[in-house]
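Below are the structure tokens for one structure; questions will follow.
The complex is shown incomplete by one protein chain, all other protein chains being positioned as in the whole.
What follows is subunit A.
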Amino acid sequence: MTIEARGVVKSFGAFKALDGVDLKVANGELLALLGPSGSGKTTLLRIIAGLEWPDAGEILFDGENALDRGARERHVGFVFQHYALFRHMNVFENVAFGLRVQPRRIRKTEAQIRARVKELLDLVQLDWLADRYPSQLSGGQRQRIALARALAIEPRILLLDEPFGALDAKVRKELRQWLRTLHHSINVTSIFVTHDQEEALEVAHRVVVMDKGRIEQVGSPSDVYDSPATAFVHGFIGESIMLPVEVTGGAVHLNGRPLDIAVEGGAAGASTLFVRRHDMLIGPADSGTLHGAVTHVRSFGPVQRAEIALTEGSTIEIDAPRDRELRIGDRVGLKPRHYRIFAGG
């Protein structure tokens, strides 16, 4: 099933939580919704699920208007950030809920329901927990039960609101891979919200970056990482060095001094130079176009992270390979390998 949002606007009082959102999700796609807190991710998800109604705009499922149907008729599986499991029901009954409340004429028999719940619990690998109550489960287990419950109704669309938000880093990693495999096997159109960019880039087919109720960029993980469409996306995805620069007369100036880099389409005026930390090449003091002294070094994994006080005034953090050892006080020259210049300070 495809999902389409057209010009969706939603205000809470005077505050615009969604400010004209257009989005198309292909059938069977796994889409990540990424953005800072308060950017409207949950609101968009809730509108798609029918738990909230937009002030303007349209939601189409397979080209048909979804807004004239309530949450109950939309067949959307929704996994809440805080699970929202039924505390008075055990795991089995939680998962069975969607099947038990079906209209009588299409309701499955008790035996069919049991078989289906068993199947789902096997799918989330928690069949041994069927008799437990939600209070007796770990966070990761609750999350998977919430997912099994949402899948029970064979939803046409699956929406997950920060499915791994409340879990520790290790469990997140496991569940991330597990979600990707699961999506591969059931292949239902899915949107999941996260503000963990690594999660989004690793799991999703496409990534939607939102800010302040607007979509900043939609693209494959490599698109948004390698060619960010806006300053916001560049700053939000991956770790970037940001330097305030001035574009005048076809040259880039930092604190009045011209830099030896091309303008590459940046408009004249106050701008910001964005460079990924690992794209700032480090060399001897007389090389490069930026210069400074190392003030702090931390080494971990394959890189060393150095804090460098530029002679132009700012302090930046870069990631350098460990083959060249840096020491505090070293004077270095820097040159960006890849960079982007966006208008605006």
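By our rule, contacts are C-beta pairs under 8 Å (C-beta built on N, C-alpha and C of every residue); 3 or more make two chains touch, one makes a residue touch a chain; residues count from 1.
Assume contacts and distances are computed from a predicted model.
> Assuming one chain is omitted from the figure, identify its UniProt name from "Phosphoribosylformylglycinamidine synthase subunit PurQ", "Anti-sigma-W factor RsiW", "Sulfate transport system permease protein CysT" or "Amino acid dehydrogenase".
Answer from the UniProt record of the missing subunit chain: "Sulfate transport system permease protein CysT".
> Based on the whole complex, identify which of A:6, A:24, A:75 or A:253 touches the chain you can't see.
For the chain that is not drawn, the touching residue is A:75.
> Which one, A:113, A:152, A:218 or A:241, makes contact with the chain that was left out?
Answer from the full complex: A:152 touches the omitted chain.
> Which of these, A:102, A:138 or A:255, touches the one chain of the complex that we don't see?
Of these options, the touching residue for the absent chain is A:102.
> Since one chain has been left out of the picture, which residues of subunit A touch it in the full complex?
49-51, 70-72, 74-78, 80, 82, 84-89, 97-98, 100-102, 133-135, 149-150, 152-153
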